[in-house]
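Here the complex is missing one protein chain, while the rest keep their positions.
For chain A:
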Amino acid sequence: MIRFFLGKILWLIPTLIGITIVAFGFVRVLPGDPVLLMAGERGLTPERHAELTHQLGFDRPIWVQYSDFLWKVLHGDLGDSLVTHKPVLHEFLTLFPATVELGLFAMVLAVVIGVPVGVLAAIKRGSWFDQISMGTALVGYSMPIFWWGLLLIILFSGILKWTPVSGRISLIYYFPNGTGFMLWDALMSGQKGALTSALSHLILPSIVLATIPLAVIARQTRSAMLEVLGEDYVRTARAKGMPPRRVVGVHALRNAMIPVITTIGLQVGMLMAGAILTETIFSWPGIGKWMVDSISRRDYPSVQGGLLMIAVIVMVVNLIVDLLYGLINPRIRHR
């Protein structure tokens, strides 16, 4: 068991090193002189250029630059943003809760709706419910979510005026010592209407972000359930007169959930990609929007740091899913 865990963790190290090389290399392979790129359109005098090149360490051999970069990263130093001049890690950690909140809420939506729909569709295979729900799932899976978000804004914010167009909470609320998790902060502040305001801002972005994972989870649950329902042990359980609800709920569902959990874990990377689009549409102040803004502002230290952090987070989450998978499915562990 421990060997299984350790093996999984050790296996990550080369990939982690690779990720740092990608993040490091990205600024260096940019066409042109990085110092000139960072200086922007104002231009530089030759003296200032030489000074900056030296100051930023671009005159040293590439491997020295890389080991310096790696050393700093290991000490939590991702450099400073060219725009705000604040440490990149600080910026990242300030905005990260917004993305986590959105992502968690979306994931809960996707699981809470997707799993029951998938189970029901499998049990009632071929029924109108199965056909309509799986048809809808395929539409959801094919959805350009940036367009879906715009449609929802037109309907719910434009025509019905139910929800705000952008942001995380109405401007009248402010939590100076907040955790960054707006729902929690609003709840704890005890201010009247704060929680409702936070929820009304969260709901549309969550629906948009949840769309594709919801479709994937519903489809995956259905096919996993169908496979399990044909197994001998389910037939045995049925044959010995067990109530159908128990057969499905205990025997089938527990086994069907194993591949579904992997699918849920794999959605984390998808969620990050989705967050880029969702946050841009709804002006949600999270990591996704920050990355897009940093790329268009040519704020390379931020892009570099963000890229590194996101890749590491996705990897760690995938590792946790892998380990959980080993925990719930002994067959994998002892292979």
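Quick note on the criterion: contacts are C-beta pairs under 8 Å (C-beta built on N, C-alpha and C of every residue); 3 or more make two chains touch, one makes a residue touch a chain; residues count from 1.
Criterion: contacts and distances are computed from a predicted model.
Visitor: Consult the UniProt record of the chain that does not appear here and report its protein name from "Sarcosine oxidase subunit delta", "ATP synthase subunit a", "Acyl carrier protein" or "Peptide ABC transporter".
Guide: When "Sarcosine oxidase subunit delta", "ATP synthase subunit a", "Acyl carrier protein" or "Peptide ABC transporter" are compared with UniProt, the left-out chain turns out to be "Peptide ABC transporter".
Visitor: Please identify which residue in A:V139, A:V250 or A:I320 touches the non-displayed chain.
Guide: Candidates A:V139, A:V250 or A:I320; residue touching the omitted chain: A:V139.
Visitor: Which is it among A:V88, A:I153 or A:V247 that touches the chain not included here?
Guide: A:I153
Visitor: Pick out the residues on chain A that sit against the missing chain.
Guide: Contact residues on chain A toward the absent chain are 14-15, 18-19, 22, 26, 29-31, 135, 138-139, 141-144, 146-148, 150-151, 153-154, 158, 226, 269-270, 272-273, 276-277, 280, 291-292, 295-296, 298, 303, 307, 310-311, 314-315.
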